[in-house]
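What follows is a single structure, and I will ask about it in a moment.
With one protein chain withheld, the remaining protein chains of the complex are depicted in position.
Going by the order they are written in, the chains are A, B and C; count residues from 1 in each one.
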């Protein structure tokens, strides 16, 4: 469900920068493989990217709670928002 | 430490394809943010990318064990290889 | 902060059963070590317990969202509740 303004609107510039950097890191990992770089060095990069992605997810979730969920009461869809958030958290914890 | 042939040599094409796809997915997440897409939909994508990265890491680790560690005895650096692998596993588990 | 009824009140019996089982599993792992059981068999049990604990955490979080957070608006401490929940989610994702 599209909202006029997403919860992360204030963090958009920082989220975009972080994702650009992560995209570059993933491209870099592909390059390391192409260059037959040592497995352990590549694994170190993969762990770094996974952690960076996790931080992006937690920022998005925090924004979602403080905006979309916080204002859901006004739109009468609080229960739906909480159920959605809970399912997204479970996916994140298990990924 | 560079090896002549990395453990993942046989899986290179598949690893490169998977990383290309992940790179595209990360770019896609950046686009979703740029388009003010709904937080939960973006979080779903982030969880998918994190799982895909985890699978790449586990493939790399499996190759590393079955090649670099398996042949380390011949080069007399088995202990070093096992210590390296153990540290990489810890980073992966904690990321 | 104590609430009169915690969010998980309806799930108390099931949560207590699950935790009793997890407690028994942890005791079982201790016994396996005491009996010099094979490392891989023990690791399999540890992964099972970690997953079971994760499920307990996700149940608690779901209850917390649907009760404590859902009613926080009435007590005027919604922002505090959301900040608390977000921090708990981060700890869970990173543990």
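Basically, a contact is a pair of C-beta atoms (placed from the backbone, for glycine too) under 8 Å apart; a residue touches a chain by one contact, two chains touch by 3 or more.
Keep in mind that what you see is a predicted model, and the values were worked out from it rather than measured.
Undergrad: Would you mind listing the shown chains in contact with the chain that isn't displayed?
TA: B, C
Undergrad: Residue by residue, what part of subunit B touches the chain that was omitted?
TA: 54, 57-58, 61-62, 65-66, 69-70, 73, 78-79, 82-83, 85-86, 89-90, 92-94
Undergrad: Considering the entire assembly, which residues of subunit C contact the chain that has been omitted?
TA: Interface with the chain not displayed, on the subunit C side: 1-3, 5-9, 12, 15-16, 19-20, 22-23, 26-27, 29-30, 33-34, 36-40, 42-44, 46-51, 53-54, 56-57, 60-61, 63-64, 68, 84-85, 88, 91-92, 94-95.
Everything that follows uses one rule, which is that only the chains that are shown with their structure count from here on.
Undergrad: Averaging over Cα atoms per chain, report the distance between subunit A and subunit C in Å.
TA: 23
Undergrad: Using the average of all C-alpha atoms in each chain as its centre, how far is it in Å between subunit B and subunit C?
TA: So the centre of subunit B lies 29 Å away from the centre of subunit C.
Undergrad: Averaged over CA atoms, how far is the centre of subunit A from the centre of subunit B? Could you give it in whole Å?
TA: 18
Undergrad: Which residues does subunit B have that touch at least 2 chains other than itself?
TA: 94
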